[in-house]
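One protein chain is absent from this view; the other protein chains keep their places.
Our next item is subunit A:
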Amino acid sequence: MSTSKPLVRAEKVDKWFGRHQVLKGVSLTVEKGEVVSIIGPSGSGKSTFLRCVNQLETYQEGRLYVGDQLIGYEEQNGRLVALNNRQIVAQRRHIGMVFQQFNLFWHMTVLENIVEAPIMVLGQSREQATAKAMELLARVGLAEKAHAYPMKLSGGQQQRAAIARALAMNPELMLFDEPTSALDPETTGEVLAVIGELAKTGMTMIIVTHEMGFARQVSDRIVLMEDGMIQHEGPPEAFFGEGQSPRLKAFLSTIH
């Protein structure tokens, strides 16, 4: 692992939904090029944490940095002052997110889905964006589906297209929120293969997943989240090898 500044640095992040505290002092660092998987029981705050990173949710306490940017706030005399919408949009630009439900824009073809943001947000020319999109589609094995509408694709194909769409923005960080949970077992493999390939390219990734085998194989580090807190973190060998903590044993036994 590199010794340069970490790409993601969460320091004691707290998040409430009304009176209900969902993140309780979450601290986590992710180095550039590192792949970190977050596992944990349902309702433990995994999605919420990812959504705080790209500001689909706001956290209330603590500090969350991506690169040298403090996410969502400006620090003024030790106090957090919320950024305006324009600043939030700018911070989100280089963080890609892949959702459990794919969320491809259904009124656009696969190709249109992918070139939309590069053209509208980054101001790329249509030719440039299309060339890049076709390259990405080839990479995820969907070149021949460029002109298909999402409704006509299988779940696995839709998710691979969604990954290509996020990559088209040249993200420095990719967030995956249970990317295969909505898929049947046959198509899960093809999506995991694409994510695995991406991991090898040195992309920094945080992956929330229930696929333990995959997490073990692809991750540099695994994080167990429970009740809004990080209960355990370490390299996969330590996670699945001997000498697990009782908590970890208990969780792993619930899913195997």
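In the analysis below, contacts are C-beta pairs under 8 Å (C-beta built on N, C-alpha and C of every residue); 3 or more make two chains touch, one makes a residue touch a chain; residues count from 1.
Methods note: contacts and distances are computed from a predicted model.
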{"item": "Missing subunit (named according to UniProt) among the choices \"Carbon monoxide dehydrogenase small chain\", \"Electron transfer flavoprotein subunit alpha\", \"ABC transmembrane type-1 domain-containing protein\" or \"Fe-S cluster assembly protein SufB\"", "value": "\"ABC transmembrane type-1 domain-containing protein\""}
{"item": "Which of A:D14, A:E61 or A:E116 contacts the chain that the document leaves out", "value": "A:E116"}
{"item": "Absent-chain contact - pick from A:L7, A:L23, A:I38 or A:M97", "value": "A:M97"}
{"item": "Residue, one of A:H20, A:R86 or A:K200, that touches the chain absent here", "value": "A:R86"}
{"item": "Where the missing chain touches subunit A, by residue", "value": "54, 56, 85-86, 89-90, 92-97, 99, 101, 103-109, 116-117, 120-122, 147-152, 162, 165-166, 169"}
